[in-house]
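Of the protein chains in this complex, all but one are displayed in their positions.
On to chain A.
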Amino acid sequence: MASNRDVRDMLGLPVGEVAPPTANKKSKKGGGTKRIQGVAREVAALYGERPPPVAVYEEKKTYRAKRQSTGPAKKWIQQPFTNPARPDGLVLKHWRRKPTTAPPVQEGEDAAMQDSEPTDYLESCADYVKYNITVDMPDFTDEEYDAHLRNNDWSREETVYLFGIVKDYSYRWAVIWDRYEWQALKRRERALAEAAQQGNGDTDSNALAALPFATPRDKERSLEEMKARFYDISAKLMKLRIPEVQMDADQYSLYETLSKFDPVMERNRKMLATALMNRNMDEVKEEEFLLTELQRINMAAVRLDAEREELRSRLDAPQANTSTAAGLQSFTSSTALQALFQQLFQQDRSKKRSSGGSNAPGRLSLSANDMINTPSNSTSANRRTSMALPPSAPSQTPVKTLSPHQEHRFAVSTHDRLTSGITFGSDKLLKMRQAKSNVQTQKIASALQELGVPEIIPIPTSKVADVFEQLVAKVGRLLDVRKVKEKEMGECRVLSRMKAARDGTAGVKQEGDASGENNGKKQGEGQDTPMGDSNEDGAGEDDDAEGEDDTGAQNTPANADRDDAEADGGDEDRAESRPQDVDADADADADDVDAEGEDESAAQTSRATSQGAGHKRSASELSDGSQPSEKRARK
């Protein structure tokens, strides 16, 4: 306010005229309490004398400013102004608020302005001067041109013309090339000169030859030629102004770009660009197709890589600690491993559920690619189960689905139940070799030795263990069958001897014969039937049985004098024993079939689910070497 007054003082304007009203206004505003209108006033009246406990604010609508009455309508005038960017001082008029007070004017002009209207004030509108820009251009002197910039292809005049046009069009080379009319200009000049000469007469016709542009080029300059010339001059001038060693990085890179311009390469590039643009529809479509294909492949590759990376990071072995105890501790408490286990377990269950048990072939057909392309199925199933069983499915890590192939590759197996603590794979093998009795253990060992299975199996993977287990089970059965056979043979021998003794006394040959033959046959059959069905394991035994049969047959005529009753008893005996045999065989058969089925599934899925092995996840490796060893074990 004070400054305002000072200004007025300086300008010699009356001071007291404007100032009092503002003071009045101020006092009014400060002194008078604001009167509340409408309902709010009545509400305020309810408070009585005391001020309200909470400050009450009138809620204002923020989205529409209230029209403020700021007195009578402001006047607008067409204000003349000049633009400082114009050299000629053109006066144009634009609409401006009429200034309420006289604008500040210079002391000297005061007298002149006194009698004129305030509208005569000429504004200087500098708002748009910032748009008045010119480009930086290199410039050269005559000496410089003569010393460094001469070119046989370019005359001095044309060079100057080029620089002028570059400046005019601010380095827009496409426009410069479009507007470059040096040749046309020269032609016109020549025509004018000729016309002038015609007018002057033929006296100075030699003057034409003396003109500076004695060898006019009719060829149009190409854009590359112009650029090459301009850049060449720019580079040379730059080097002249700043020696190369003194240039800073920016300057040097600019200098390098300028001096390395290659018009031929540029022309070739443009030709290629043109060719690219002028391709026909088929070529474009082919390119499009290939590009989409490439994109698809790239995306798949990236996704696969990302998945692999994730899996790798997840399966990263826990850090090895110095003490084994601590190392084990860290291993068991590795949250990542546990989470992975939980998740895989969950997923496995859900898979089983969704594919309804008979999933072996279906799972086989699933490849890694399929998993990538159609992940929605299994994941949705997962989600469902995880929602059904919230406690058993902690969602710490995203559910990760692995194809059977991947499971096999990363040797991930699932178990129903795991025993606490750790076991070695070789322990399992060792345990299987031992039976209840020492004799049995020795028998098993000898049988395994017979089969060529070594005492210590080199790579005791879970798969090998499974196969070995089956083998041991079969060996056990074999031993059982042998035992039975020996017992039967002993009985046979006793009976045949008894028969021979009876044949010597009584003469009932026919019956005994028949019964003996019957017995022999029956026995043979009884031995035969199961053995024929079972696999090669029983081959040796089969041979034995046949051999025995033979002996039985040989014995028959000799033992023809056996007692009827005894024969009957023997028959009965056998009838008693046979069901057992058959049962055992049937069991063995069933077991065999089971074992084989499991064998297959185990080989395919590398999961040990059936044998009730511990509730344990072993993340052991399955090398390829396990396959032959398994085969060997089978043999």
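FYI, a residue touches a chain if its C-beta (ideal position, glycine included) is under 8 Å from a C-beta of that chain, and two chains touch if they have at least 3 such contacts; residues count from 1.
By definition in this document, contacts and distances are computed from a predicted model.
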Protein name (UniProt record) of the chain left out of view, among "Actin-like protein-like protein 6A", "Cytoplasmic tRNA 2-thiolation protein 1", "Eukaryotic translation initiation factor 4E type 2" or "Protein prenyltransferase alpha subunit repeat-containing protein 1": "Actin-like protein-like protein 6A"
Selected from A:Val91, A:Ala191, A:Met265 or A:Leu294 as touching the chain missing from the view: A:Val91
Contacting the left-out chain in the complete assembly, out of A:Tyr169, A:Tyr231 or A:Phe345: A:Tyr169
Residue among A:Trp76, A:Tyr128 or A:Phe289 that touches the chain left out of view: A:Tyr128
On chain A, residues whose C-beta touches the chain left out of the figure: 62-65, 78, 83, 85-86, 88-95, 125, 127-128, 131-132, 168-169, 172-175, 177-179, 223, 270-271, 273-274, 276-281, 283-285, 287
